[in-house]
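One protein chain omitted, others in place.
Then we have subunit A:
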Amino acid sequence: MRLHLKVWRQSSADAKGKIVNYDVDDASPDMSFLELLDVLNEKLALQGDDPVAFDHDCREGICGACSMVIDGQPHGPEKATTTCQLHLRHFRDGDTITIEPFRAGAFPVIKDLVVDRNAFDRIIQAGGYISAPTGSAPDAHATPVPKANADRAFAAAACIGCGACVAACPNGSASLFLGAKITHLGELPQGQPERHSRVRAMVEEHDASGFGGCTNTGECAVACPKEIPLDVISQLNRDYLDARKAGRKGA
């Protein structure tokens, strides 16, 4: 199949970028979207041009490395699919596809489609963990967890930290990511002792990194390749409110 690609090219963080047109004539419907870029890059390398830089790692849809906005949607048009798991059979022969990096002030472009997502690591460092030596995996039933809590924690823990929620949000907010971590740890007994300090520290780091505020448009949950539900943001808000109240009481 033949595809026309409009790709964001930016040689470095400080360089001015622009959209460049490429044609790929020998794409196969069975290729993944990243393989399409591999084919393009092979061609560019043979021509002596600079290949398109893009992030990728596991190519199994579980690591959160791949990013890019395809035709205006983070990870492309397929629901619950990362870019690496998006196949060209979802496009038509002759389609024009626009490919841009995730756009956020907190995710500056490093090169082409590669953005710096260290801000997410800083948010995790601020409180997205349990500060107890866990050792090896504990016995499955050593600490009972009600089924409903376990399910909700698991759904939230599916977050791979790719940043699609930020890329999709009209406010450039990372609230879905934040909410996923707060819910994931907050639903489990091990997450309770640090529940209040966690939400305060993570919210502070989120804002300091320059992410915007949530206006509940729901755009993030639609874009999320792991289908993190929007109600984790409600949980984030409630936990933050509880933490403020507890803080005032000096607890």
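Just so it is clear, a contact is a pair of C-beta atoms (placed from the backbone, for glycine too) under 8 Å apart; a residue touches a chain by one contact, two chains touch by 3 or more; residues count from 1.
Note that in this section contacts and distances are computed from a predicted model.
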| item | value |
| --- | --- |
| Hidden chain of the complex, named as in its UniProt record, picked from "Cell shape-determining protein MreC", "Succinate dehydrogenase cytochrome b subunit", "Extracellular solute-binding protein" or "Enterobactin ABC transporter permease" | "Succinate dehydrogenase cytochrome b subunit" |
| Touch criterion as defined above, residue of A:172, A:191 or A:225 at the omitted chain | A:172 |
| Among A:127, A:161, A:212 or A:225, residue touching the chain not depicted | A:212 |
| Selected residue (touches chain absent from view) among A:41, A:197 or A:237 | A:237 |
| Residues in subunit A touching the chain absent from view | 6, 8, 12-14, 19, 69, 71-73, 98, 100, 103-106, 108-110, 116, 118, 152, 170-173, 203-204, 206-219, 222, 229-231, 233-241, 244 |
